[in-house]
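Here it is, the structure, as structure tokens.
Then we have chain A:
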Amino acid sequence: MSSTIEDEIVRDVLQRHQGLVKRIETKRRGRVSIEAEKDYIVEIALYLRDKRDFSQVVSATSFDAPDGDSYAVVYCLWSLSHRVLLALKTSIPKEIPRLRSLTPFFESANWHERETHEMMGIQFEGHLDLGRLLLPEDWTEGFPLRKTFRLQG
Partner candidate 1 sequence: MRRNSYRRRTHAIWHSILSICDFLHHLRRLHNVHTDLCNGFHLSGESTPPSDNCFPRGGGRRGSMLVAIDGRSTMTINRVKCMAPVRKLLDWGRLSSLWPVHIATGCCSPEEMALVSPRYDVERFGVLPLPSLRQCDLLIVLGLVTHKMAKRLKLIYEQMPEPKYVMAVGACAVSGGLFWDSYSVVKGIDKVLPVDVYVPGCPPRPEAFIQGIRLLQQKIRRERKN
Partner candidate 2 sequence: MDLFNLLVKVAVFPGAAFISTYTYFVIWLERKLLARVMLRIGPLHVGKYAGILQVMADFIKLLGKETIVPSNADRALFMAMPIIAVGIASLPLAAIPLDEYWVIFRSDYSLLYILGVFSLYPIVAALTGWISNNKYSFIGGLRAAYQLVGYEVPMHFSLASVAILSSSLNIVEIIKKQSNVWFVFLAPLSCLIYFISSLAEQERTPFDIPEAEQEIVLGWMTEYTGMSFGLFYLAYYVRLCIGSLLITALFLGGWYGPPIMPPFAWFLVKSAAVIVFIILIRGAFPRVRMDQLLNIAWRILTPLAIISILATMALQAVIGTIGW
């Protein structure tokens, strides 16, 4: 049993979701990053939650992927019992910015997804309340964190 918990997680995920994972790596102690197709994100997250106690969504980031016509979405999941932070990455096409929501399964993903929706315009399917969170009620300018949105300065 010389392998660390990070290696075990990587092995598990690779075994279970052989074809779905595009890339998986451990950068350093306590960090795992998984890149997967957008349709399998929920599946992998649920598997991690049930088997490895990744029960909290700590952060959700989204940005214009530097190369190509897609948005990258990164969820950070935290496992309390293993003390491992897992980055779950995916990319979705710019024409149809839709992704299955994690909120029905992770209550903590709620506001993170709302914010991502507001700032990047990504539709989370299955999310019950994607209302305004941070921007003014009468905001009509689009999605501030997209690269197409330019500041006036």
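Candidates were picked such that all candidates are chains of the complex that A comes from, given by their letters.
Just a few scattered comments:
The criterion applied here is as follows: a residue touches a chain if its C-beta (ideal position, glycine included) is under 8 Å from a C-beta of that chain, and two chains touch if they have at least 3 such contacts; residues count from 1.
Note that this is a predicted model, so its numbers are computed, not measured.
Among the candidates 1 or 2, the one in contact with chain A in this complex is 1.
Partner candidate 1 is touched in their complex by these residues of chain A: 131-132, 135-138, 140-141, 144, 148-153.
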